[in-house]
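Structure, as structure tokens:
All protein chains but one are shown at their positions in the complex.
Naming follows writing order (A, B and C), and every chain is counted from residue 1.
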Amino acid sequence: MNLLDHFNYYVVITLMMVGFYIIMARNNLVKKVIGLNIFQAAVILMYVTMGRVHDGTAPILADGPDVVYSNPLPQVLMLTAIVVGVATTALGLALVVRIQENYGTIEEDEIRALEDAS
Amino acid sequence: MTYVDAFLLTLLVITAVSVAGMRNLFAAAVFFGIYSLLSAAWMTVLDSPDVAYTEAAVGAGISTVLMLATLGLTSDREKKDPILKPLPLFIVLATGMVLLYGTLDMPAFGDPMAPIHQHVAPHYLNDSPQEIGVPNIVTAVLASYRGYDTMGETTVVFTAAVGVLAMLIGRRQRPSEAS
Amino acid sequence: MTEDLILRVVTKVLTPFIMLFAFYTQFHGDYGPGGGFQAGVILAAAFVLNALTFGLPQVRKALPDRIMIIGTGLGVLLYAGTGMVSLFRGGNLLEYGVLDHHSPVHGQHLGILLVELGVGITVTSVMWVIISTFMERAVEDAEGGEG
Partner (left out) sequence: MSAETATDFSAHLPALAVMVPLMTAPLVVIFRNSKVAFGLSLAAAWSVFGMILKTLMLTLEHGGWVYELGGWKAPIGIVYNVDTVAAFVMLIVSGIGALVLSYAPMSVAREIPENRQTLFYSAFLLAMTGLLGMTITGDAFNVFVFLEISSLASYTLVAMGSSRNGFTAAYRYLIMGAIGGTFILIGIGLMYMMTGTLNMADLAERLPEVAHTRTIMASFAFVIVGAGLKLALWPMHTWLPNAYTYAPSVASAFISATGTKVMVYVMLRFVFGIYGTEFAFTELSLGLPFAVLGLGGIYAASTAAIFQTNFKRLLAYSSVGQIGYIVLGMSLATVGGLAAAILHLFNHAIMKAGLFMAAGHINHQVGSVRLADLEGIGRKMPITMGLIAIGGAGLIGVPLTVGFVSKWVLISALAEQDLWWVVGLALASSLLAVAYIWRFVEVAWIREPAPALEHVTEVPFWLWGPTAVMMTLSIVFGVWGAGTTEVAMEAARILLGVAA
């Protein structure tokens, strides 16, 4: 097995894990949303990576014969996933704004302390 | 694997890791924008101009602007707390291990014989000129073959607007009034 | 909002080009990269640029909130409506081929044009509504600080 065959996937997995770790470990609510975005962007890269063909070109039909096209399907799916990601981000950040207004902080541990107190 | 690929991938990992370590949230948001642009660049290298275009517009554009706007309304410093936490680290490493385990039987990168290039996709590439007649196959699949998905996607965007309006419409509450 | 003359002039000059590019992206999506979603984001970006330079109230005069909120729903309705018209013309849901009984390919073109337009309308309005709602909070914040 050639290590280079899957090198891209290793990078993508690293990125996913960095994002996932930020979500799980950071206390700051905005930081968590940033982590979520890194995580999702990495998943998008995973799909796009699998759609690539050696010596291929973008799936926009050209006149030349023997053109190899990359797979359009993962790209279509990922357009949807990007949109879902930005929708989630917008909603999450709107919640963060309201949490700041109600609690005066956006640090998870301080919010928990305030919740327990009330 | 070319030098361009290697360069982009290295930069991607560096930006992602530095976002994790940063205390200044403004910098983190801007770095996320860079991360997003870099992934868009790599998507272009991977022959996906449509996805790259969208990622650049959304990730580096809308998402980053929203993050900065939120920081303007909250605070731009993250409180100090330990970077390494055992339980999250364990969960993340376990997840990563499962993914690495998954790569062991994956088709090689760019292999034209991989199942996804042999099934379904050839139909789009070969028959869409007769069936739909749009040169950009991504558009053909997006709007027609999988048009139902895209309708769902439009609905997701609409849902986001409903959600944000439901949360932020009207005058803001002061922390003093709320507590 | 800024008093900086250069920014104001540059914004004025750039706006038509950004909008033109958005429309190009919208209607050229069949031939090159792009489509309703990307076009919507770019068009909304043009509005946001203007809001940052000339202030939110100024842009709201041209784009009343009511209209933009209607826009968020209108795009979805246009998309879903295209699907329903196909259904009532004897096809399945979203089967654009039946939109033109003589030439299914032409029907497909028409359907794609309409649904992409629906996506564009919704995305433009939603992105503007979301960002302007966030900006409005920030403006209130500043006012609150002064008062």
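One rule holds for everything that comes next: contacts are C-beta pairs under 8 Å (C-beta built on N, C-alpha and C of every residue); 3 or more make two chains touch, one makes a residue touch a chain.
Small disclaimer: the values here were computed from a predicted structure and weren't measured.
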Contacts of the hidden chain among displayed chains
A, B, C
Looking at the full complex, which residue from C:95, C:116 or C:136 touches the chain that isn't shown here?
C:95
Which residue numbers on subunit C touch the omitted chain?
69-70, 72-74, 76-77, 80-81, 83-84, 87-88, 90-98
Touching residues on subunit B - with respect to the absent chain
98-99, 101-107, 114-121, 123-124, 144-149, 151-153, 155-156, 158-160, 162-163, 165-167, 169-170, 178
Interface residues of subunit A toward the undisplayed chain are 16, 20, 23, 29, 32, 36, 39-40, 43, 46-47, 50, 73-74, 77, 80-81, 84, 87-88, 91-92, 95-96, 98-99, 102-103, 111, 115, 118
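The definition used in the following text is that only the chains that are shown with their structure count from here on.
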Quick one: report the Å distance separating subunit A from subunit B, using the average Cα coordinate of each chain.
4
Subunit B touches at least 2 other chains through residues 49-50, 54, 58, 62, 66, 69-70, 73, 135-136, 138, 140, 142, 150, 153, 157, 160, 164, 168, 172, 174
Spell out, as numbers or ranges, the residues of subunit C touching 2 or more other chains.
31-33, 37, 130, 133-134, 137
Applying the document's contact rule, which stretches of subunit C touch subunit B when the two form their complex?
29-35, 37-38, 41-42, 44-45, 48, 69, 72-73, 75-76, 79-80, 83, 93-94, 96, 104-105, 108-109, 111-112, 115-116, 118-119, 122-123, 125-127, 129-131, 133-138, 140-141, 144
Under the definition above, what is the set of subunit A residues touching subunit C in their complex?
58, 60, 79, 83, 90, 93-94, 97
Residue positions on subunit A within touch of subunit B in the complex are 2, 4-11, 13-22, 24-28, 30-31, 33-35, 37-38, 41-42, 44-45, 48-54, 56-61, 68-80, 82-91, 93-98, 100-104, 106-107, 109-110
